[in-house]
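Here the complex is missing a single protein chain, while all its other protein chains stay put.
On to chain A.
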Amino acid sequence: MTTPQNPSATQNAGATQDPSPASVTPGTSGTSGAQGPPALRPEQTRERALAVLAELERVIVGKRGQLTLVLLGILADGHVLLEDLPGLGKTLLARSFAHTLGLHFTRVQFTPDLLPQDLTGASIYHQKTGEFAFREGPVFTQLLLADEINRTPPKTQAALLEAMEERQVSADGVTRALPSPFVVLATENPIEYEGTYPLPEAQLDRFVLRTRLGYLTAELEADMVRRRLDRGAQRPVPNQVVEPAELLAMSASLEQVEVHDDVLAYVVALVQATREHPKAQVGASPRGTLAVTQLARGAAVLAGRDYVTPEDVQQVAVAALGHRLVLRPELWVRRVSGEDVVAELLGRVPTPSTRVFDRTGAAR
């Protein structure tokens, strides 16, 4: 896979797929009809999102829920962490998303000897000109598959922090913007797996959600093998459904989704409950609150609504908050996870009341 080499081409780094649409930023896609597509309404976003999911399901069997979560993460302008054992389709999922969304795709296999410069790029001395020139690393792409990210030491993992949060890379005193959209789909083996470095909390917090693929049921696994036998040795490649610019417009349409004050209070109460839970040493961050809210807006759009309900919050809360919790050490041996804690809280934290109360406490 080629990587854009032109340092000044941060606005059209997805040249191999579709350079011009990628230059549209979320802030302008909805308002500037001359440069980008017209602003999408939530129902249009839903229509395209369902088409994307349908195309992905043609390739990836029986993972509708996980595919939906990953798409919600991308629509929320976030990065997604896929955690599971090898052989469950994590890499296929990332590659399929890149194809379906028309994004420039780069895959980096994280190994113990990978250096930060291998990711971000480095200045190289040019003998003819006698000057140093910056050569962009694989992070200059639109969809970066960070495969087995926890196989590399924390120093290299941390090289992604600025890229993920700020969408830029600072090297040799120069800050270079990354292409837009920029999505990191990282895969990791479970922590107990041999030869892994647990991701630091700061790195985990950068991911808008974490999900696990899990094993297929016997019937679905047989179906998957049957499809493989039917198509022969040819690799399954999904068709492109949307342009990168459309994807940006889809993300921007989430801003039209209303979040009622009571629903917002519910989200905040849920996050605060993670900080007060006796099993948690560190609860979810305010970034987690934002993540839940934005993901819930996406879930509302997929459900055909332009307002968020507590159901939307509950649909995304476990994936959005579970990985942000640091549990007490004594719970690790009991296989209690952050996801378990959030799931428990969903049953306890009160959802908004049925009646609407005004400031005097009277029902309206």
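Methods note: a contact is a pair of C-beta atoms (placed from the backbone, for glycine too) under 8 Å apart; a residue touches a chain by one contact, two chains touch by 3 or more; residues count from 1.
Definition applied: contacts and distances are computed from a predicted model.
Asks: Identify the UniProt protein name of the omitted chain, choosing among "Membrane protease YdiL (CAAX protease family)", "Response regulator transcription factor", "Sugar ABC transporter permease" or "Peptide/nickel transport system substrate-binding protein".
Replies: "Membrane protease YdiL (CAAX protease family)"
Asks: Among A:Gln44, A:Gln117, A:Gln240 or A:Thr351, which one is in touch with the chain left out?
Replies: Of all options in A:Gln44, A:Gln117, A:Gln240 or A:Thr351, contact with the hidden chain holds for A:Thr351.
Asks: Touching the hidden chain in the complete assembly: which of A:Arg41, A:Arg231 or A:Arg328 does that?
Replies: Result: among the candidates, A:Arg328 touches the missing chain.
Asks: Which one, A:Ala186, A:Val263, A:Leu302 or A:Ala320, makes contact with the chain that was left out?
Replies: A:Val263
Asks: What chain A residues would touch the chain not displayed?
Replies: Touch with the absent chain occurs at residues 258, 260, 262-263, 275, 278-283, 305-311, 314, 328, 330-331, 344, 346-352, 354-356, 364.
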